[in-house]
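Omission of a single protein chain aside, the complex is shown with its protein chains in their original locations.
This part shows chain A:
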């Protein structure tokens, strides 16, 4: 089921023509209307006319969160404020927030893409959507809200928190779709269990979760505990908000709405564009945004592009489930390593997520990686040979995933430091 079949299933060649036309128009507009971009273009010695193919996108400069901060609050807006109908801001953990503005058309596009996303993830015009994303400056709440109204579903704008009320409404109003963060979904499931409420007795069928990274394991847990299908949704306020990319019924990667966004994957160190299928930092260019168009935005999210056709029939490229943030990346002997890669190996080997810690050292001129794994009851064996087998399996899998020969150390349960329940995952002892 599609919301807008002609766009969602557009033949790729046609889709790329559309992208190029829209890209050219946007590049010309920001060059003329935004001094920030004009300066950047001039620094790179590029004119809007130099963009003649989608591949030419690579010639254009990147935009980062720092650029948005430096131009706080409205410096990157391309239209006068009277044309802006909504302003959102993302919470800045350091200093000022990043501010984005939407024109009436931007809100319409967002609603359209969110309606497509809801539909792809199994919501329907007759659905009752309990929207437990926060309403406010954060884009989650209102993003889902407008999309649900566009879809014609019944939206319950309950916002986040107040779990007792969430559960009462879920029961009494017969919510069929839940939208919130995956961690809140798990929390809700636990409270339901405590209260002795059988999820089968609820009408909930679908959950659409995002705004934080989550693993395949968490998906399975949520699906089992809430007796629903759980879908991953991706978005960020700098680009639009939720609905930039969405999982379809195949649950194998998130389609990015390419008639509005162009995704690229780069090596976060060399900034080189990587071929499809290779993991790196996701970069997104908006090609229809009016309020604050963004050129090659470095999201810091780690993923890869999947370009094989999807069984659902949508032609838009998929990005794989997010693998983490570039901020967490380690470079060991010139190889990029993400803690999430190690995590997925440990999950695979042990079925439950063990606590672990990565210790990077420099012996002479050689970097070494030690992976400390806390032994759990399921991993423990009183036979040394079994423990040695376990170490060997982890070592081999880490080697095949990262190419690094790590030392595996099994350590006593609860011996690794934790901050707020999570281990301190990385200790870098290299003195450079």
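Here is the rule we use: a residue touches a chain if its C-beta (ideal position, glycine included) is under 8 Å from a C-beta of that chain, and two chains touch if they have at least 3 such contacts; residues count from 1.
FYI, contacts and distances are computed from a predicted model.
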*Would you kindly match the missing chain to its UniProt protein name, picking from "Metallo-beta-lactamase domain-containing protein", "Glycine cleavage system H protein", "Amino acid-binding protein" or "ABC transporter permease"?*
"Amino acid-binding protein"
*asked:* If I consider the whole complex, including the chain that's not displayed, which of A:186, A:410 or A:426 touches that chain?
replied: A:410
_Residue ranges of chain A at the interface with the undisplayed chain_ = 375-377, 380, 382-384, 387-388, 409-415
